[in-house]
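And then chain A:
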Amino acid sequence: ADDPVKIALVHGLSGSTFEAFSKQSHTGFKLGLEYATDGTMKINGRDIEIIEKDTQFKPDVARAVLAEAYGDDDVLIAVGGTSSGVTKGMLPIAEEYERILLVEPAVADSLTGPDSNRYVFKTSRNSSMDMQAQALALKPGPDLHVATLAEDYAFGKDGIAAFKKALEGSGATIVAEEYVPLKTTDFTAAAERMFAALKDKEGRKVILIYVAGGGDPMGKIKAMQPERFDIEISTGGHILPVLPTYKRVPGMEGAIYYYFENPDNPINDWLVAEHQKRFGSPPDFFTAGGMAAGLAVAKALQSTDDWDTESLIETMQGMSWDTPKGQMTFRPEDHQALQSMYHFKIKVDDSVDWAIPELVREIKPDEMEIPVGRNNQE
Partner candidate 1 sequence: MTSPILELDGVSTDIAQYHILHDISLTVPEGGVHVLLGRNGAGKTTTLRTIMGLWQARAGVIRFRGDDIAALHTSDIARKGIAFVPENMGIFGGLTVEENMRLATHDGSFDRDRLARIYALFPALETFWTKSAWSLSGGQKQMLAIARAIIEKRDLILIDEPTKGLAPAIILSMVDAFREIARETTILLVEQNFLFAKSLGQTVAVIDDGRIAHTGTMAELVEDTALQTRLLSLSLDAHQ
Partner candidate 2 sequence: MNSITSAFERYGGINLLPVLLALIAFLLIGSPSTWVTLTVAGLAMGMMIFLMASGLSLVFGLMDVLNFGHSAFISFGAFIAASVLAALTAWVAADSVILNLLALLLAIAAAALFGLIAGWAFEKVIIKPVYRDHLRQILITMGALIVAEQIILAIWGGSPISVPRPHFLSGSLIIGDVSIELYRLFAFVLGLIAYVSLYVILNRTRVGLLVRAGVENREMVEALGFRIDRLFVGVFVLGSALAAIGGAMWAGYETLITAAIGSEMMIIVFIVIIIGGLGSIEGSLLGAIMVGLMGNYVAFLAPKMALASNMILMMAILLWRPYGLRPAVK
Partner candidate 3 sequence: MTSASLRTEDLTIRFGGHAAVNMVTCAFKAGELTVIVGPNGAGKTTYFNLISGQLKPSSGRIFKGDDDITALSASARAKSGIGRAFQLTNLFPQLSVLENVRLAVQAQHGLGPVIFRSARSFANLRDEAYAYLEATRLQAAAALPVTALPHGDQRKLEIALLLALKPDIFMFDEPTAGMSVDEAPVILELIEEIRKDTGKTILLVEHKMDVVRSLADRIIVLHNGELVADGMPDEVIALPLVRDIYLGMPAEDAA
């Protein structure tokens, strides 16, 4: 009888190859609502209407369409966006319109940092989680020597900083930090420098790769046969399309955000089965992330009768809910969702197109010390 409640999905749907990620996120979000409402798409008797907005991966467009969603379409909650820069531009709009913005799948830590505000919640992981989990997966000890490779900009540097912080006190040493320009395609020189730094060290020698873009540094460095100096490669897990390139590094260990066989819970089982049924393929990073966001919205709406922003914020602060990745919790201070990561080891199975990041163990949220970006309580 009531008007439907509107939710906007504000992502980049055109203009960048990342549009595929946005689409995964949309699929996941809808599956999440479907799961939470048993397919009725109604909460407390009200229909849920989803509005899709395209940021075109441009911050100015993103701000315009988000403002439009809040101002003209009168949505209750907006979810987005895909790239960190664009999402950062969206944060103040939420504050201006005093509506909730649920960040998914953009990763940057700064999205819950000082520039953020109390209307922003974030279900996606952040870089600190990636790097802390990665550090834990290396089982650091005094005999560990690491050379790091990252891209030379804020994202890369922050990641390595988080990694170093996670190693603190473990006795492990960083012997070299290499930063290459964004979009580098040839890693020969960086590899030579890291080989030189590592090869005469005693103990475990690891090259840690933290490169977000393409360029396949792992494959290229592996092709230079680091094993002749007993050097291992370690890098975080990746989305399915990239996993075939991991076939070249069987036995490699690292941490991954999501791989459909790793989490063991009913929601994930449902997701994998449904996704396989509907799309003929297993779900990937951003489907899982989108679903987590959908479930968060559903839980928040189901938990209060009074659907205004203030009571929603109150409900969501500290809220725990179940997702394909197990239970997540919005940390009250900065509204970042704390969540598990997965320690994996690469297994190559010729009958599977990609390399399998086989689960070693789940890294629980409380094992990681994710820095608090800001305090919304104050």
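How these were chosen: all candidates are chains of the complex that A comes from, given by their letters.
Some observations on this one:
As a convention for this text, a contact is a pair of C-beta atoms (placed from the backbone, for glycine too) under 8 Å apart; a residue touches a chain by one contact, two chains touch by 3 or more; residues count from 1.
If you're wondering where the values come from, they're calculated on a predicted model, not measured in any experiment.
Here chain A touches, in this complex, candidate 2 (chosen among 1, 2 or 3).
Interface residues of chain A facing candidate 2 in the complex, by the touch rule stated above, are 16-21, 23, 152, 178-186, 188-190, 192-193, 196, 214-216, 219-220, 223-225, 228, 239-242, 244-245, 248.
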